[in-house]
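Left out: one protein chain. Kept in place: all the others.
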Amino acid sequence: MGYDPNNPMEGRITDLGPPKYEKFLPPVIKNNKGKWLYHEIQEPGIMVHVSETGDEVYTVRAGSARLISIELIREMCDVADAHCDGYLRFTTRNNVEFMVDSKDKVGPLVEDLKSRGNKFPIGGTGACVTNPVHTQGWVHCHTPATDASGPVKAVMDDLFEYFGTMTLPAQVRIALACCLNMCGAVHASDIALLGVHRKPPMIDHSRISGVCELPLAIASCPLGAVKPAKAEVNGEEIKSVKVNAERCMFCGNCYTMCPAMPLADPDGDGIAILVGGKVSNSRSAPTFSKMVIPFLPNTPPRWPETVDAVRNILEVYIKDAKKYERIGEWAERIGWEKFFEKCNIPFTDKSIDDYRLAYDTWRTSTQFKYTSHIK
Amino acid sequence: MGYDPNNPMEGRITDLGPPKYEKFLPPVIKNNKGKWLYHEIQEPGIMVHVSETGDEVYTVRAGSARLISIELIREMCDVADAHCDGYLRFTTRNNVEFMVDSKDKVGPLVEDLKSRGNKFPIGGTGACVTNPVHTQGWVHCHTPATDASGPVKAVMDDLFEYFGTMTLPAQVRIALACCLNMCGAVHASDIALLGVHRKPPMIDHSRISGVCELPLAIASCPLGAVKPAKAEVNGEEIKSVKVNAERCMFCGNCYTMCPAMPLADPDGDGIAILVGGKVSNSRSAPTFSKMVIPFLPNTPPRWPETVDAVRNILEVYIKDAKKYERIGEWAERIGWEKFFEKCNIPFTDKSIDDYRLAYDTWRTSTQFKYTSHIK
Amino acid sequence: MPKHDTPLLDELESGPWPSFVSDLKRQAETKPECWDILGQLELSYKDKITHWKHGGIVGVFGYGGGIVGRYSDVPAQFPGVEHFHTVRVNQPSSKYYTTENLRAIMDLWEKHGSGMTNMHGSTGDMILLGTRTENLEPFFWDLTHKLDQDLGGSGSNLRTPACCLGQSRCEWACYDTQEACHHLTMHYQDEIHRPAFPYKFKFKFSGCPNDCVASIARSDLAVIGTWRDDIRIDQASVKEYVAGNIPANGGAYKGGDWPAFDIKDEVLDLCPTDCMWMEGDELKIDNSECTRCMHCINVMPRALRPGTDMGASICVGAKAPILDGAQFATLVVPFMKISKDNDFEELIDFIEQVWDWWMEVGKNRERVGETMQRIGLPTFLSVMEIEPLPQHVKEPRSNPYVFWKEEEVPGGWERDVAEFRKRNAM
Partner (left out) sequence: MPKHDTPLLDELESGPWPSFVSDLKRQAETKPECWDILGQLELSYKDKITHWKHGGIVGVFGYGGGIVGRYSDVPAQFPGVEHFHTVRVNQPSSKYYTTENLRAIMDLWEKHGSGMTNMHGSTGDMILLGTRTENLEPFFWDLTHKLDQDLGGSGSNLRTPACCLGQSRCEWACYDTQEACHHLTMHYQDEIHRPAFPYKFKFKFSGCPNDCVASIARSDLAVIGTWRDDIRIDQASVKEYVAGNIPANGGAYKGGDWPAFDIKDEVLDLCPTDCMWMEGDELKIDNSECTRCMHCINVMPRALRPGTDMGASICVGAKAPILDGAQFATLVVPFMKISKDNDFEELIDFIEQVWDWWMEVGKNRERVGETMQRIGLPTFLSVMEIEPLPQHVKEPRSNPYVFWKEEEVPGGWERDVAEFRKRNAM
């Protein structure tokens, strides 16, 4: 049997949900669930968790491009079959983890992974740059202002040394989102690369009536920049919209709601860098990333400006921060004016908030540090 | 000659400005201006400033009700004439200061002040409760929700011991403003008493046309709660306004703009307590006071609920805070949940912000302390 | 399908990080439509713009989500990606797989799709990347019938819940994140598959405040493990740490050029509440001051453990920036027991109270956090029938603009201005 297009409801099964996780837990995991006592990262990418039962599980973590083929996944399965009794898992940051239940199985597993070229770099644990969370970009999405997989590959090629070592002051989470929708926790990343538009939407009057509900398009704009308007199409007056470009902040929400309002543009689009976000509640509360470089151009295939900017920030951070200090905690401690100075990043009005809760970011004290910005 | 009502412009002098301050500086002050090296508070209310010339000035500070008579001011002048070569000054918190240029003049000056009953209590320096800044209240203003001089007198009678000693963890600035206009820096005081209304304005339709410009009254409301409306006055329909009481937050701005919209009410009005504000940039940046008790009733002549509330907060602070820690710095350190618990102040939804920048005050982390509030 | 020249993309084949370009090329050998993925992407690299059309409403019968429609705007050049819909397959809790299962899914995707995937999507699903409309139902048939598996969410519905690995491999998990995630996913199959909300709604489950699934940043409802008794201390291990016999922070700093472990610098002084101290070689914690930030536990996992009276903090309303700026989730229930024993009843009650209200008052495309902002936290708490707590806020309000209610004010609001004027002339 199979799906019958002439009889689509026949035999249909729905609402099964995902398979029960228990079926997929390696035995050592299943047996010791809830009984783990402590862990230790033995070397970058390799950790042991020790149970109160005395059991141990060794995990080897490998990087992944996330945009991966079924062939590569089958190769992962080959590894897992050879060493891990046919189990594996993926982390919340898209690394792949191979687990074995005794120390002597670690060596062969690692050997195997290393033998496969650069497909399975081992690392991503502890005080490292782990796998960047990222999104679709030009590979799949309709609203991106930049690509996702390409810039991530370029950045990680450059920062590769920090994936497989644990020499940073603390963990550094890099993330990329290709537009302001920010699929992924880009708004709370140590270093965030964010695709941004800088040209207001065009209005495709010839198509708008067919593809958009005008009231929704108008309501979509948080700043009320989209207004009803008349337009002429083939000599006929039609109902359309217009955009007050002065009020537009290029969020793209109108395009999400109305395909006849495209924003994307080769010169307008690019990447903004935000830094200092974090998610964990460790020491300090979760914190939003802050925009420190409002725009870098889209320069495929290797986005050198973006790569350099990220490395620069990372290097300055490495030199200056204290142990356990996330990038944002460091910037808070030294003061953001010093952050800009030390990283030699020009400060522009673009980094000054002028949105809804902006007042809370204004400096309402006389406490500041002198930097080269003050002439 | 003199003012001639029939010839008002004749001989008129304007724009003189205040007298030049130099004329009023005691010689030791004038001679050493800009040359002071250091100071020391010798005992509560008595300080010496030492100049690089070797000169010294001794200042004796005395409390004052601020609402004072010309007789009392003349008495101050008597003291200044007797001891200070005819000079005196007032502080930015309405204390009066008598200065002498040598140590041996201090004793007689102090004796004199002390001999005058409770008119000139010596104190108000260092880690004390100094003179509360306050406003007009029922003595002069048209918008108050409470009196000013009365509650201040009642509070200071109770806290008098802390005016003339320096035993607090840090300086404590108390202030009172009789309505939300907040004349004075109540919004940045260690302890602020704030007159608040709780009933929406009435509309005096019979008078509104004569005394208000309706568009201004309507525009005055920050929440758009005042709307145009018709009303009947003596059988005639007139243009007036109505108030959407559900949207009113009792700010009184409509009454400021339109006398026909009175808010004040014996039961509706009372005092809110806000704490933890500061102005100085010392250690921490200037900080707004936070509302911890949203309402206490107006209970003249001695406002016992208010007096008790202030003392309670002060006593808990004294026991718990570290040296140099202002009330707000203390509350920040222990956490506001602990502040409420330690002070045994019930927490209500009224202390949760729901105005414009409210989101920034929500707790967006899992970091909190358990208190008795959590069942 | 023809092989395209991809000089730009080819430059992404060098370098030590795994190359998605090389991977695509390899896959193209058996799935030639991958050449068209490469070809169209190359064109985007040249044009610096996406070549996907806007949206496209496709799906499987009876479901309102799980598929994201996508069409090429240059289909003539790249017919292999003319249709290029993604399929979101609901991942198992914590993303453990057997190779058997994974291979079976890959086989399905070889049969019905492009051969490319995202492992995983940001929300948590397996993303099967790119197929034609006519393949959707056959794929779904096979998925359900052969693998007993199902799609995840998309659209204005409950999105695929996700969790950290929790008790499965972490010593700090304060409740069973996997079970909670799975149970709720099953409980709310209808809400996942049939959009009935004002907008999307996301659950995420982290076992402790380290929040390894970033729930507080990106879920409308974040369940974050915590405890309410005392941190467990093993003083013997404390001494081992102090002696330098156990690497700090579970070895996370191995390789760094750091001085020898110093408990004062690395633990006591970094405790945000300053509630730890040494008495001789004993470590002391004033647990009533501890905010369970995890730092000390992170640094000394063999000496310190969360308490035993465990549960979770429930935070509501995180979201990405569109429209009003990003929000973290706000602490709404400081502590809740999260237990399978009663089928997560308390949590489910809470969720449904949130939904009932949000479905009633939420505007179209308004995330729950935005609705909370619009009506204000006090009102939200009152409709949720939650007692306001100082824990709900970082600090009390600093403006004096309180919305009193009529019943709270003696005498109410009705007053007679004529009476008033008798005592207060104008």
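Going in written order, the chains are labelled A, B and C, and every chain counts its residues from 1.
Simple rule for what comes next: a contact is a pair of C-beta atoms (placed from the backbone, for glycine too) under 8 Å apart; a residue touches a chain by one contact, two chains touch by 3 or more.
These figures come from a predicted structure and were not determined experimentally.
Taking every chain of the complex into account, the omitted one touches A, B, C. If you put the hidden chain back, the residue from A:139, A:260 or A:285 that touches it is A:260. Only one residue from C:26, C:53 or C:132 touches the chain missing from this view: C:53.
In the full complex, chain A contacts the hidden chain through residues 180, 187, 194, 196, 198-200, 202-205, 207, 211, 245, 248-251, 259-260, 262, 264-265, 267-268, 272, 274, 276-277, 288-292, 294-295, 332-341, 347-356, 358-359, 361-371, 373-375.
Residues 47, 49, 51, 53-54, 73-74, 321, 325-326, 398-401, 423-426 are the ones on chain C that touch the missing chain.
By definition in this document, only the chains that are shown with their structure count from here on.
Ranked by C-beta contact pairs, the top interface belongs to chains A-C. With respect to chain C, maximal separation of chain centres occurs for B (centres as means of Cα atoms). Computed from the mean C-alpha positions, the centre of chain B lies at a distance of 47 Å from the centre of chain C.
In chain B, the residues that touch at least two other chains are 359-360, 364-367. Multi-chain contact residues of chain C (touching two or more other chains) are listed as 209, 211, 216, 224, 272, 291-293, 328.
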